[in-house]
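Only a single protein chain was left out; the remaining protein chains are all shown in position.
Moving on, here comes chain A:
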Amino acid sequence: MQWQTIFKKELTENWRNFKWIWVPIVFIIFAVMDPVTTYYLPIILESAGNMPDGASFDIPIPSVAEAMLMSFNELGVLGVLIAVVASMGIVSKEVKSGVYELILSKPVSFTNYITAKYTAMLSLLAFSLVISLLVGWYYVTVLYGELSITQLIVSTSFFIIYFMLILGIVMLFNSFFKSQGLVAFLSIITIIALNTISSIYSHVLTWSPALISDYIGLYFFSGELESEIWLSSAVAVALTVLCLAIAVTTLKNRALD
């Protein structure tokens, strides 16, 4: 009951501050931009008109799988950035403004507070991912050829699991600091570190959640799911739960100042 109250309030708030509009739109732009511009690149270059006469480039047309992966890759970088920016104030803003003190004076459970906020934000991100990848998939199939929708659904689901962890990390830093900028900065640093270490030691850290997008790439080329993707996803979920649990305890023990 209390959980639903907070969840609904978050949904309404994100609706009124237009997050439900701008996050999906920005995600759609990221998903569509690369496949479309790559496809039309020869035409763009031609009409730019400053090419020397007789110059000709053979720009290889990417395969369907490569084109679809462009959408995923853009979202994996810029989408993550937007996800961090959209959720950097989810708790810290309320603590800083002082409304948190008022909410805290009611019999609110910290677990409800954190998990309801988390779930509300996750549904916004998942919605944005689904819609943007669908639009991306539409353009890819129109421009590059057939791509099964099942493959899209499966890879989108794993991608959402990766975003679960991203949001978990942002939630964790939210519970520590009042400053939204600091939350965003530390979240991004952590994500970059996670990705860098995972790609350097990818042969050892096969279970790393940061490799989920790599496995999605392989899946598009081979049509077969790597077995490691299941382990990485399980680790992502486990780490998310851990992040949220730490966030709850931190808020509980944090002194108001």
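The rule is short, and it goes like this: a residue touches a chain if its C-beta (ideal position, glycine included) is under 8 Å from a C-beta of that chain, and two chains touch if they have at least 3 such contacts; residues count from 1.
Note that in this section contacts and distances are computed from a predicted model.
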Absent chain [UniProt protein name; select from "Stability/partitioning determinant", "ABC transporter ATP-binding protein", "Molybdopterin synthase sulfur carrier subunit" or "Copper resistance protein CopC"]: "ABC transporter ATP-binding protein"
Hidden-chain contact residue, picked from the options A:I21, A:I44 or A:L102: A:L102
Residues from chain A at the interface with the omitted partner, ascending: 1-2, 5-6, 9, 13, 16-17, 97-99, 101-108, 255-256
